[in-house]
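With one protein chain removed, the remaining protein chains of the complex are shown where they sit.
After this line comes chain A, so read on.
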Amino acid sequence: MAETVLEVRNLRVTFRTLDGTVEAVKGIDLVVKAGETVAIVGESGSGKSQTMMAAMRLLASNGEATGAVEYRGRNLLELPKSELNKVRGAKISMIFQEPMTSLDPLYTIGNQLIEPIMRHRRLGAKDAKAEALRLLKLVHIPDPERRMGSYPHEMSGGQRQRVMIAMALANDPDVLIADEPTTALDVTIQAQILVLLAELQKKLGTAIVFITHDLGIVRRLADRVYVMRRGEVVESGPTEQIFTTPQHDYTRMLLSAEPTGRKAPPAPNAPIMLDGRNVEVTFRIGGGFLAGPPMLLRAVDRINVILKERQTIGIVGESGSGKSTLGRALLRLLPSEGRIRFEGRDISTATKDQMRPLRHEMQLVFQDPFGSLSPRMTVGQIITEGLRVHEPNLTRKERDQRAKEALREVGLDPVMRNRYPHEFSGGQRQRIAIARAMILKPKVVVLDEPTSALDRSVQKQIVELLRKLQADNDLSYLFISHDLAVVRAMADYIIVMKQGKIVEEGPTDEIFDDPREAYTQTLMAAALDATRFRAEV
(Lines give C-alpha, C1' and ligand atoms only; values in the text may rest on other atoms or scores of the structure.)
Protein backbone atom coordinates (compact mmCIF):
# COMPACT_ATOMS: atom_id res chain seq x y z
CA MET A 1 0.00 0.00 0.00
CA ALA A 2 1.34 3.41 -0.95
CA GLU A 3 2.02 5.83 1.85
CA THR A 4 -0.45 8.52 2.79
CA VAL A 5 0.61 12.00 1.67
CA LEU A 6 -2.40 14.05 2.61
CA GLU A 7 -4.87 13.29 5.30
CA VAL A 8 -7.85 15.39 6.30
CA ARG A 9 -9.36 14.61 9.66
CA ASN A 10 -12.59 16.01 11.01
CA LEU A 11 -12.23 19.19 9.00
CA ARG A 12 -14.83 21.85 9.66
CA VAL A 13 -15.07 25.11 7.77
CA THR A 14 -17.30 27.89 8.97
CA PHE A 15 -17.99 31.30 7.51
CA ARG A 16 -19.16 34.27 9.49
CA THR A 17 -21.82 36.10 7.53
CA LEU A 18 -24.42 38.72 8.29
CA ASP A 19 -26.96 35.98 8.84
CA GLY A 20 -24.83 34.21 11.44
CA THR A 21 -22.21 31.53 10.92
CA VAL A 22 -22.61 29.12 8.05
CA GLU A 23 -20.99 25.73 8.20
CA ALA A 24 -19.68 24.91 4.74
CA VAL A 25 -17.81 21.74 5.64
CA LYS A 26 -19.07 19.65 8.53
CA GLY A 27 -16.32 17.43 9.83
CA ILE A 28 -15.05 15.39 6.93
CA ASP A 29 -12.27 12.81 6.68
CA LEU A 30 -10.26 12.27 3.55
CA VAL A 31 -7.09 10.39 2.64
CA VAL A 32 -4.85 10.84 -0.37
CA LYS A 33 -2.14 8.27 -1.00
CA ALA A 34 1.00 8.82 -3.05
CA GLY A 35 0.45 8.61 -6.77
CA GLU A 36 -3.30 8.07 -6.79
CA THR A 37 -6.10 10.18 -8.18
CA VAL A 38 -8.82 11.06 -5.75
CA ALA A 39 -11.97 12.76 -6.96
CA ILE A 40 -14.19 14.88 -4.79
CA VAL A 41 -17.58 15.04 -6.44
CA GLY A 42 -20.52 17.15 -5.50
CA GLU A 43 -22.84 19.82 -6.73
CA SER A 44 -22.32 23.51 -6.16
CA GLY A 45 -22.50 24.41 -2.49
CA SER A 46 -21.47 20.95 -1.35
CA GLY A 47 -18.25 22.31 0.16
CA LYS A 48 -15.92 20.40 -2.14
CA SER A 49 -13.84 23.42 -3.11
CA GLN A 50 -13.85 24.89 0.39
CA THR A 51 -12.37 21.65 1.73
CA MET A 52 -9.27 22.06 -0.38
CA MET A 53 -9.14 25.82 0.05
CA ALA A 54 -9.10 25.21 3.80
CA ALA A 55 -6.36 22.62 3.41
CA MET A 56 -4.25 25.18 1.54
CA ARG A 57 -5.21 27.89 4.03
CA LEU A 58 -6.67 29.97 1.24
CA LEU A 59 -10.08 30.58 2.79
CA ALA A 60 -11.74 33.96 2.47
CA SER A 61 -11.09 36.27 5.41
CA ASN A 62 -14.38 35.46 7.12
CA GLY A 63 -13.75 31.72 6.99
CA GLU A 64 -12.31 29.53 9.68
CA ALA A 65 -11.13 25.93 9.58
CA THR A 66 -10.80 23.51 12.48
CA GLY A 67 -9.65 19.91 12.57
CA ALA A 68 -6.47 18.64 10.97
CA VAL A 69 -5.01 18.59 7.48
CA GLU A 70 -1.80 16.61 7.60
CA TYR A 71 0.79 16.57 4.89
CA ARG A 72 3.22 13.77 5.71
CA GLY A 73 2.41 14.06 9.40
CA ARG A 74 2.54 17.86 9.62
CA ASN A 75 -0.69 19.68 10.34
CA LEU A 76 -0.98 22.42 7.73
CA LEU A 77 -3.64 24.23 9.70
CA GLU A 78 -1.20 24.94 12.51
CA LEU A 79 2.03 25.59 10.62
CA PRO A 80 3.42 29.14 10.78
CA LYS A 81 3.16 31.04 7.50
CA SER A 82 6.83 30.68 6.61
CA GLU A 83 6.77 26.91 7.09
CA LEU A 84 3.46 26.66 5.30
CA ASN A 85 4.85 28.39 2.24
CA LYS A 86 7.55 25.74 1.93
CA VAL A 87 4.81 23.15 1.52
CA ARG A 88 2.24 25.19 -0.28
CA GLY A 89 3.10 25.72 -3.91
CA ALA A 90 6.06 23.41 -3.67
CA LYS A 91 4.82 20.12 -2.31
CA ILE A 92 1.12 20.73 -2.76
CA SER A 93 0.10 22.85 -5.69
CA MET A 94 -3.16 23.89 -7.16
CA ILE A 95 -4.80 24.64 -10.50
CA PHE A 96 -8.00 26.60 -10.70
CA GLN A 97 -11.06 26.67 -12.86
CA GLU A 98 -10.49 29.96 -14.59
CA PRO A 99 -7.33 29.96 -16.72
CA MET A 100 -8.09 33.52 -17.78
CA THR A 101 -7.65 35.04 -14.36
CA SER A 102 -5.08 32.75 -12.80
CA LEU A 103 -2.23 34.08 -14.90
CA ASP A 104 -0.86 37.58 -14.47
CA PRO A 105 -1.55 39.47 -17.70
CA LEU A 106 1.50 41.71 -17.26
CA TYR A 107 4.19 39.04 -17.39
CA THR A 108 5.22 36.60 -20.05
CA ILE A 109 4.56 32.91 -19.59
CA GLY A 110 8.30 32.36 -19.31
CA ASN A 111 8.70 34.87 -16.49
CA GLN A 112 5.80 33.45 -14.57
CA LEU A 113 7.28 29.98 -14.84
CA ILE A 114 10.90 30.84 -14.17
CA GLU A 115 10.44 32.93 -11.07
CA PRO A 116 8.88 30.33 -8.77
CA ILE A 117 11.39 27.78 -9.98
CA MET A 118 14.28 30.04 -9.02
CA ARG A 119 12.72 30.85 -5.67
CA HIS A 120 11.70 27.39 -4.56
CA ARG A 121 14.43 25.29 -6.06
CA ARG A 122 17.25 27.80 -5.82
CA LEU A 123 18.33 27.37 -9.43
CA GLY A 124 20.24 29.91 -11.47
CA ALA A 125 18.48 31.88 -14.16
CA LYS A 126 19.83 29.69 -16.94
CA ASP A 127 18.92 26.40 -15.31
CA ALA A 128 15.51 27.71 -14.40
CA LYS A 129 14.90 28.70 -17.98
CA ALA A 130 15.85 25.25 -19.19
CA GLU A 131 13.56 23.78 -16.57
CA ALA A 132 10.68 26.01 -17.65
CA LEU A 133 11.19 24.91 -21.21
CA ARG A 134 11.13 21.28 -20.13
CA LEU A 135 7.85 21.87 -18.31
CA LEU A 136 6.23 23.52 -21.30
CA LYS A 137 7.27 20.54 -23.41
CA LEU A 138 5.89 18.24 -20.75
CA VAL A 139 2.44 19.79 -21.04
CA HIS A 140 2.66 19.71 -24.86
CA ILE A 141 2.69 23.40 -25.61
CA PRO A 142 3.55 23.65 -29.30
CA ASP A 143 6.68 25.64 -30.09
CA PRO A 144 7.67 26.15 -26.42
CA GLU A 145 10.73 28.34 -27.10
CA ARG A 146 8.58 30.98 -28.75
CA ARG A 147 5.77 30.60 -26.23
CA MET A 148 8.11 31.48 -23.37
CA GLY A 149 7.94 35.07 -24.56
CA SER A 150 4.15 35.15 -24.98
CA TYR A 151 1.73 36.94 -22.76
CA PRO A 152 -1.32 35.12 -21.40
CA HIS A 153 -3.76 36.95 -23.66
CA GLU A 154 -1.96 35.62 -26.71
CA MET A 155 -2.86 32.06 -25.79
CA SER A 156 -6.10 30.13 -25.99
CA GLY A 157 -7.97 28.91 -22.91
CA GLY A 158 -6.68 25.38 -23.30
CA GLN A 159 -3.10 26.53 -23.67
CA ARG A 160 -3.39 28.75 -20.63
CA GLN A 161 -4.67 25.82 -18.61
CA ARG A 162 -1.68 23.83 -19.82
CA VAL A 163 0.62 26.61 -18.63
CA MET A 164 -1.16 26.57 -15.28
CA ILE A 165 -0.51 22.85 -15.03
CA ALA A 166 3.13 23.38 -15.94
CA MET A 167 3.41 25.99 -13.19
CA ALA A 168 1.78 23.68 -10.70
CA LEU A 169 4.21 20.92 -11.60
CA ALA A 170 7.26 23.19 -11.54
CA ASN A 171 8.40 22.15 -8.11
CA ASP A 172 7.66 18.48 -8.51
CA PRO A 173 4.80 18.39 -6.03
CA ASP A 174 3.51 15.34 -4.20
CA VAL A 175 -0.07 16.46 -4.48
CA LEU A 176 -1.76 18.39 -7.25
CA ILE A 177 -5.14 19.84 -6.40
CA ALA A 178 -7.23 20.49 -9.51
CA ASP A 179 -10.33 22.53 -8.82
CA GLU A 180 -12.68 22.07 -11.79
CA PRO A 181 -9.77 22.60 -14.21
CA THR A 182 -11.79 21.86 -17.34
CA THR A 183 -15.16 23.42 -16.59
CA ALA A 184 -14.44 26.67 -18.38
CA LEU A 185 -13.16 24.96 -21.52
CA ASP A 186 -14.81 23.64 -24.65
CA VAL A 187 -15.46 19.90 -24.78
CA THR A 188 -12.72 19.09 -27.25
CA ILE A 189 -10.14 21.03 -25.23
CA GLN A 190 -11.50 19.52 -22.05
CA ALA A 191 -10.76 16.04 -23.33
CA GLN A 192 -7.20 17.03 -24.26
CA ILE A 193 -6.53 18.46 -20.79
CA LEU A 194 -7.83 15.32 -19.12
CA VAL A 195 -5.61 13.14 -21.31
CA LEU A 196 -2.68 15.37 -20.38
CA LEU A 197 -3.38 15.08 -16.65
CA ALA A 198 -3.66 11.29 -16.84
CA GLU A 199 -0.44 11.09 -18.82
CA LEU A 200 1.44 13.36 -16.43
CA GLN A 201 0.34 11.36 -13.47
CA LYS A 202 1.60 8.18 -15.00
CA LYS A 203 4.93 9.84 -15.79
CA LEU A 204 5.51 11.75 -12.56
CA GLY A 205 3.58 9.78 -9.98
CA THR A 206 1.95 12.87 -8.48
CA ALA A 207 -1.18 12.35 -6.43
CA ILE A 208 -4.07 14.31 -7.90
CA VAL A 209 -7.05 15.59 -5.98
CA PHE A 210 -9.68 16.29 -8.59
CA ILE A 211 -12.58 18.49 -7.59
CA THR A 212 -15.43 18.30 -10.06
CA HIS A 213 -19.14 18.05 -10.58
CA ASP A 214 -18.74 16.02 -13.73
CA LEU A 215 -19.06 12.30 -13.13
CA GLY A 216 -17.84 11.46 -16.60
CA ILE A 217 -14.45 12.91 -15.74
CA VAL A 218 -14.37 11.07 -12.44
CA ARG A 219 -15.05 7.76 -14.04
CA ARG A 220 -12.30 8.29 -16.52
CA LEU A 221 -9.63 9.64 -14.24
CA ALA A 222 -10.09 8.76 -10.58
CA ASP A 223 -8.99 5.78 -8.52
CA ARG A 224 -11.14 6.66 -5.56
CA VAL A 225 -14.13 8.94 -5.15
CA TYR A 226 -15.55 10.98 -2.32
CA VAL A 227 -19.10 12.14 -2.86
CA MET A 228 -19.92 15.29 -0.96
CA ARG A 229 -23.26 16.85 -0.19
CA ARG A 230 -23.97 19.86 2.00
CA GLY A 231 -20.57 19.77 3.65
CA GLU A 232 -20.53 16.07 4.38
CA VAL A 233 -19.00 13.05 2.68
CA VAL A 234 -21.99 10.85 1.98
CA GLU A 235 -20.12 8.06 0.30
CA SER A 236 -16.58 7.13 -0.59
CA GLY A 237 -14.77 4.22 -2.16
CA PRO A 238 -13.03 2.98 -5.28
CA THR A 239 -14.40 4.46 -8.48
CA GLU A 240 -15.70 1.18 -9.87
CA GLN A 241 -17.62 0.45 -6.72
CA ILE A 242 -19.21 3.87 -6.56
CA PHE A 243 -20.32 3.66 -10.14
CA THR A 244 -21.54 0.07 -10.16
CA THR A 245 -23.01 -0.29 -6.70
CA PRO A 246 -23.73 3.17 -5.31
CA GLN A 247 -24.93 2.91 -1.72
CA HIS A 248 -26.25 6.33 -0.96
CA ASP A 249 -29.41 7.74 -2.53
CA TYR A 250 -27.64 10.95 -3.36
CA THR A 251 -24.93 9.16 -5.33
CA ARG A 252 -27.58 7.24 -7.21
CA MET A 253 -29.38 10.45 -7.92
CA LEU A 254 -26.17 12.03 -9.27
CA LEU A 255 -25.48 9.02 -11.45
CA SER A 256 -28.91 9.09 -13.00
CA ALA A 257 -28.93 12.85 -13.35
CA GLU A 258 -28.24 12.78 -17.05
CA PRO A 259 -31.27 14.06 -18.93
CA THR A 260 -32.86 11.12 -20.67
CA GLY A 261 -35.53 10.63 -23.27
CA ARG A 262 -35.73 11.81 -26.84
CA LYS A 263 -37.98 14.23 -28.56
CA ALA A 264 -40.13 13.14 -31.43
CA PRO A 265 -39.96 15.35 -34.53
CA PRO A 266 -42.97 17.55 -35.25
CA ALA A 267 -45.59 16.56 -37.78
CA PRO A 268 -44.20 17.06 -41.30
CA ASN A 269 -47.00 19.45 -42.18
CA ALA A 270 -46.59 21.55 -39.03
CA PRO A 271 -46.72 25.27 -39.80
CA ILE A 272 -43.40 27.06 -40.09
CA MET A 273 -42.93 29.50 -37.23
CA LEU A 274 -39.56 31.04 -37.94
CA ASP A 275 -37.83 31.01 -41.28
CA GLY A 276 -34.38 32.52 -41.65
CA ARG A 277 -32.69 32.64 -45.04
CA ASN A 278 -29.09 33.62 -45.63
CA VAL A 279 -28.87 35.16 -42.19
CA GLU A 280 -25.63 37.05 -41.84
CA VAL A 281 -24.30 39.03 -38.88
CA THR A 282 -21.16 41.12 -39.15
CA PHE A 283 -19.47 42.87 -36.26
CA ARG A 284 -17.23 45.86 -36.78
CA ILE A 285 -14.26 45.77 -34.50
CA GLY A 286 -12.23 48.89 -33.82
CA GLY A 287 -11.98 51.56 -36.45
CA GLY A 288 -13.23 55.09 -36.12
CA PHE A 289 -12.12 58.64 -36.59
CA LEU A 290 -8.37 58.06 -36.29
CA ALA A 291 -8.16 54.29 -36.06
CA GLY A 292 -8.62 53.57 -39.74
CA PRO A 293 -11.18 51.23 -41.23
CA PRO A 294 -12.75 48.74 -38.81
CA MET A 295 -12.03 45.04 -38.90
CA LEU A 296 -15.07 43.08 -40.02
CA LEU A 297 -15.90 39.86 -38.21
CA ARG A 298 -18.55 37.71 -39.78
CA ALA A 299 -20.05 35.98 -36.74
CA VAL A 300 -22.88 34.34 -38.64
CA ASP A 301 -22.30 33.50 -42.27
CA ARG A 302 -25.31 32.90 -44.54
CA ILE A 303 -27.26 30.48 -42.42
CA ASN A 304 -30.66 28.99 -43.19
CA VAL A 305 -32.92 27.93 -40.34
CA ILE A 306 -36.50 26.69 -40.53
CA LEU A 307 -38.25 26.22 -37.22
CA LYS A 308 -41.64 24.51 -37.24
CA GLU A 309 -44.32 24.55 -34.61
CA ARG A 310 -43.49 22.28 -31.65
CA GLN A 311 -40.04 21.67 -33.04
CA THR A 312 -36.82 21.98 -31.09
CA ILE A 313 -33.72 22.75 -33.06
CA GLY A 314 -30.49 22.23 -31.19
CA ILE A 315 -27.68 24.55 -32.21
CA VAL A 316 -24.36 23.05 -31.21
CA GLY A 317 -20.86 24.42 -31.40
CA GLU A 318 -17.88 25.52 -29.38
CA SER A 319 -17.48 28.97 -27.92
CA GLY A 320 -17.07 31.57 -30.62
CA SER A 321 -18.92 29.54 -33.22
CA GLY A 322 -21.65 32.19 -33.51
CA LYS A 323 -24.52 30.14 -32.15
CA SER A 324 -25.71 32.74 -29.62
CA THR A 325 -25.36 35.49 -32.22
CA LEU A 326 -27.54 33.49 -34.60
CA GLY A 327 -30.21 33.07 -31.93
CA ARG A 328 -30.32 36.78 -31.21
CA ALA A 329 -30.27 37.72 -34.88
CA LEU A 330 -33.29 35.49 -35.55
CA LEU A 331 -35.18 37.37 -32.85
CA ARG A 332 -34.10 40.65 -34.44
CA LEU A 333 -32.17 41.67 -31.35
CA LEU A 334 -29.09 42.19 -33.49
CA PRO A 335 -28.92 43.85 -36.89
CA SER A 336 -28.50 41.21 -39.57
CA GLU A 337 -28.61 40.67 -43.29
CA GLY A 338 -30.79 38.14 -45.03
CA ARG A 339 -34.50 37.47 -44.74
CA ILE A 340 -36.29 36.43 -41.59
CA ARG A 341 -39.96 35.50 -41.53
CA PHE A 342 -42.02 34.97 -38.44
CA GLU A 343 -45.29 33.15 -39.05
CA GLY A 344 -45.01 34.07 -42.71
CA ARG A 345 -44.50 37.77 -42.02
CA ASP A 346 -41.22 39.30 -43.17
CA ILE A 347 -39.61 40.88 -40.13
CA SER A 348 -36.10 41.39 -41.49
CA THR A 349 -36.62 45.11 -41.98
CA ALA A 350 -38.99 45.76 -39.07
CA THR A 351 -38.03 48.65 -36.83
CA LYS A 352 -37.88 48.47 -33.07
CA ASP A 353 -41.38 49.88 -32.78
CA GLN A 354 -42.75 47.52 -35.36
CA MET A 355 -41.15 44.60 -33.55
CA ARG A 356 -42.55 45.54 -30.16
CA PRO A 357 -46.03 43.98 -30.55
CA LEU A 358 -44.38 40.78 -31.78
CA ARG A 359 -41.92 40.56 -28.92
CA HIS A 360 -44.19 38.63 -26.62
CA GLU A 361 -44.41 35.84 -29.15
CA MET A 362 -40.65 35.43 -29.43
CA GLN A 363 -38.79 35.11 -26.16
CA LEU A 364 -35.23 34.54 -25.04
CA VAL A 365 -33.86 32.68 -22.01
CA PHE A 366 -30.27 33.34 -21.08
CA GLN A 367 -27.41 31.21 -19.95
CA ASP A 368 -26.47 33.00 -16.79
CA PRO A 369 -29.30 32.93 -14.27
CA PHE A 370 -27.32 35.37 -12.13
CA GLY A 371 -26.80 38.04 -14.74
CA SER A 372 -30.15 37.92 -16.46
CA LEU A 373 -32.29 38.98 -13.50
CA SER A 374 -32.05 42.58 -12.36
CA PRO A 375 -30.72 42.50 -8.80
CA ARG A 376 -32.83 45.44 -7.66
CA MET A 377 -36.25 44.14 -8.60
CA THR A 378 -38.35 41.56 -6.83
CA VAL A 379 -39.13 38.33 -8.59
CA GLY A 380 -42.72 39.44 -9.06
CA GLN A 381 -41.62 42.66 -10.72
CA ILE A 382 -39.18 40.81 -12.95
CA ILE A 383 -41.74 38.32 -14.15
CA THR A 384 -44.44 40.86 -14.83
CA GLU A 385 -42.26 43.42 -16.57
CA GLY A 386 -43.26 42.07 -19.97
CA LEU A 387 -46.94 42.32 -19.08
CA ARG A 388 -46.57 46.05 -18.52
CA VAL A 389 -45.54 46.36 -22.14
CA HIS A 390 -47.83 43.92 -23.84
CA GLU A 391 -50.92 44.06 -21.67
CA PRO A 392 -50.83 47.53 -20.19
CA ASN A 393 -54.51 47.35 -19.23
CA LEU A 394 -53.96 44.81 -16.51
CA THR A 395 -54.43 46.08 -13.01
CA ARG A 396 -51.80 45.53 -10.39
CA LYS A 397 -53.87 42.74 -8.91
CA GLU A 398 -54.29 40.93 -12.20
CA ARG A 399 -50.58 41.18 -12.85
CA ASP A 400 -49.91 39.71 -9.45
CA GLN A 401 -52.29 36.89 -10.23
CA ARG A 402 -50.52 36.16 -13.49
CA ALA A 403 -47.16 36.17 -11.69
CA LYS A 404 -48.49 33.58 -9.25
CA GLU A 405 -49.69 31.37 -12.09
CA ALA A 406 -46.41 31.68 -13.95
CA LEU A 407 -44.40 30.77 -10.87
CA ARG A 408 -46.61 27.77 -10.21
CA GLU A 409 -46.18 26.71 -13.80
CA VAL A 410 -42.39 26.57 -13.48
CA GLY A 411 -42.60 24.75 -10.17
CA LEU A 412 -41.86 27.57 -7.74
CA ASP A 413 -43.88 28.60 -4.71
CA PRO A 414 -45.80 31.78 -5.63
CA VAL A 415 -45.14 33.03 -2.11
CA MET A 416 -41.60 33.75 -3.27
CA ARG A 417 -42.59 36.54 -5.62
CA ASN A 418 -41.75 39.33 -3.19
CA ARG A 419 -38.19 38.14 -2.78
CA TYR A 420 -35.13 39.31 -4.63
CA PRO A 421 -33.16 37.18 -7.10
CA HIS A 422 -30.07 36.93 -4.93
CA GLU A 423 -32.05 34.95 -2.40
CA PHE A 424 -32.51 32.06 -4.84
CA SER A 425 -30.27 29.22 -6.03
CA GLY A 426 -29.08 28.94 -9.62
CA GLY A 427 -31.77 26.45 -10.59
CA GLN A 428 -34.53 28.52 -9.03
CA ARG A 429 -33.26 31.61 -10.81
CA GLN A 430 -33.35 29.82 -14.13
CA ARG A 431 -36.95 28.86 -13.38
CA ILE A 432 -37.71 32.51 -12.71
CA ALA A 433 -36.11 33.46 -16.04
CA ILE A 434 -38.24 30.83 -17.76
CA ALA A 435 -41.35 32.10 -15.98
CA ARG A 436 -40.57 35.60 -17.25
CA ALA A 437 -40.53 34.29 -20.81
CA MET A 438 -43.57 32.05 -20.39
CA ILE A 439 -45.87 34.61 -18.81
CA LEU A 440 -46.14 36.31 -22.21
CA LYS A 441 -47.38 33.09 -23.84
CA PRO A 442 -44.71 33.06 -26.54
CA LYS A 443 -44.70 30.87 -29.63
CA VAL A 444 -40.96 30.76 -30.23
CA VAL A 445 -38.39 30.66 -27.47
CA VAL A 446 -34.65 30.89 -27.99
CA LEU A 447 -32.93 29.08 -25.14
CA ASP A 448 -29.33 30.26 -24.97
CA GLU A 449 -27.48 27.63 -22.95
CA PRO A 450 -30.17 27.62 -20.29
CA THR A 451 -28.67 24.68 -18.43
CA SER A 452 -24.92 25.08 -18.72
CA ALA A 453 -24.48 27.15 -15.54
CA LEU A 454 -26.41 24.59 -13.50
CA ASP A 455 -25.63 21.39 -11.66
CA ARG A 456 -26.40 18.12 -13.38
CA SER A 457 -29.38 17.20 -11.25
CA VAL A 458 -30.83 20.70 -11.65
CA GLN A 459 -30.16 20.55 -15.38
CA LYS A 460 -32.30 17.48 -15.59
CA GLN A 461 -35.16 19.22 -13.82
CA ILE A 462 -34.92 22.25 -16.08
CA VAL A 463 -34.85 20.07 -19.18
CA GLU A 464 -37.96 18.28 -17.97
CA LEU A 465 -39.65 21.56 -17.19
CA LEU A 466 -38.86 22.90 -20.65
CA ARG A 467 -40.22 19.77 -22.28
CA LYS A 468 -43.40 19.95 -20.24
CA LEU A 469 -43.91 23.60 -21.13
CA GLN A 470 -43.38 22.79 -24.78
CA ALA A 471 -45.97 20.02 -24.71
CA ASP A 472 -48.49 22.15 -22.82
CA ASN A 473 -48.16 25.30 -24.88
CA ASP A 474 -47.18 24.11 -28.37
CA LEU A 475 -43.89 25.94 -28.20
CA SER A 476 -41.06 25.94 -30.69
CA TYR A 477 -37.57 26.06 -29.27
CA LEU A 478 -34.20 27.05 -30.60
CA PHE A 479 -31.96 25.34 -28.11
CA ILE A 480 -28.39 26.65 -28.10
CA SER A 481 -25.90 24.56 -26.19
CA HIS A 482 -22.46 23.08 -26.16
CA ASP A 483 -23.62 20.22 -23.97
CA LEU A 484 -24.44 17.38 -26.30
CA ALA A 485 -26.11 15.22 -23.67
CA VAL A 486 -28.69 17.90 -22.98
CA VAL A 487 -29.16 18.70 -26.66
CA ARG A 488 -29.78 15.06 -27.39
CA ALA A 489 -32.57 14.96 -24.82
CA MET A 490 -34.15 18.23 -25.93
CA ALA A 491 -33.86 18.57 -29.67
CA ASP A 492 -35.28 16.68 -32.63
CA TYR A 493 -33.10 18.45 -35.16
CA ILE A 494 -29.51 19.57 -34.81
CA ILE A 495 -27.38 22.22 -36.44
CA VAL A 496 -23.64 22.02 -35.85
CA MET A 497 -21.89 25.36 -36.19
CA LYS A 498 -18.26 26.31 -36.50
CA GLN A 499 -16.88 29.79 -37.10
CA GLY A 500 -20.24 31.16 -38.13
CA LYS A 501 -21.02 28.45 -40.66
CA ILE A 502 -23.18 25.36 -40.55
CA VAL A 503 -20.93 22.32 -40.60
CA GLU A 504 -23.62 19.72 -40.54
CA GLU A 505 -27.33 19.50 -39.86
CA GLY A 506 -29.94 16.79 -39.60
CA PRO A 507 -32.30 14.92 -37.30
CA THR A 508 -30.83 14.32 -33.84
CA ASP A 509 -30.42 10.58 -34.09
CA GLU A 510 -28.71 10.81 -37.44
CA ILE A 511 -26.21 13.33 -36.18
CA PHE A 512 -25.45 11.40 -33.05
CA ASP A 513 -25.29 7.95 -34.57
CA ASP A 514 -23.66 8.78 -37.84
CA PRO A 515 -21.83 12.11 -37.83
CA ARG A 516 -20.43 12.71 -41.28
CA GLU A 517 -18.18 15.71 -40.92
CA ALA A 518 -14.83 15.38 -39.18
CA TYR A 519 -15.61 18.31 -36.88
CA THR A 520 -18.86 16.77 -35.71
CA GLN A 521 -17.04 13.52 -35.10
CA THR A 522 -14.41 15.14 -32.86
CA LEU A 523 -17.12 17.02 -31.02
CA MET A 524 -19.08 13.84 -30.43
CA ALA A 525 -16.01 11.84 -29.48
CA ALA A 526 -14.88 14.45 -26.97
CA ALA A 527 -18.29 14.87 -25.40
CA LEU A 528 -19.50 11.31 -25.46
CA ASP A 529 -16.24 9.91 -24.24
CA ALA A 530 -17.09 11.55 -20.97
CA THR A 531 -20.78 10.78 -21.11
CA ARG A 532 -20.72 7.24 -22.38
CA PHE A 533 -20.02 5.78 -18.95
CA ARG A 534 -23.05 7.44 -17.56
CA ALA A 535 -25.18 6.05 -20.30
CA GLU A 536 -24.00 2.56 -19.37
CA VAL A 537 -24.90 2.88 -15.72
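In the analysis below, a residue touches a chain if its C-beta (ideal position, glycine included) is under 8 Å from a C-beta of that chain, and two chains touch if they have at least 3 such contacts; residues count from 1.
The rule is short, and it goes like this: contacts and distances are computed from a predicted model.
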item	value
Complex member absent from the view - protein name from UniProt, among "Aromatic/alkene monooxygenase hydroxylase subunit beta", "Heme exporter protein C", "Oligopeptide transport system permease protein OppC" or "Fe-S cluster assembly protein SufB"	"Oligopeptide transport system permease protein OppC"
Option touching the unshown chain, where A:D29, A:D368 or A:E464 are the choices	A:D368
Of A:T244, A:N418 or A:Q521, the residue in touch with the unshown chain	A:N418
Identified contact with the non-displayed chain, of A:R376, A:R408 or A:K441	A:R376
Chain A residues that touch the omitted chain in the full complex	18-19, 331, 333, 355-360, 362-364, 366, 368, 371-379, 382, 385-386, 388-390, 415-416, 418-420, 422-423, 433, 436, 440
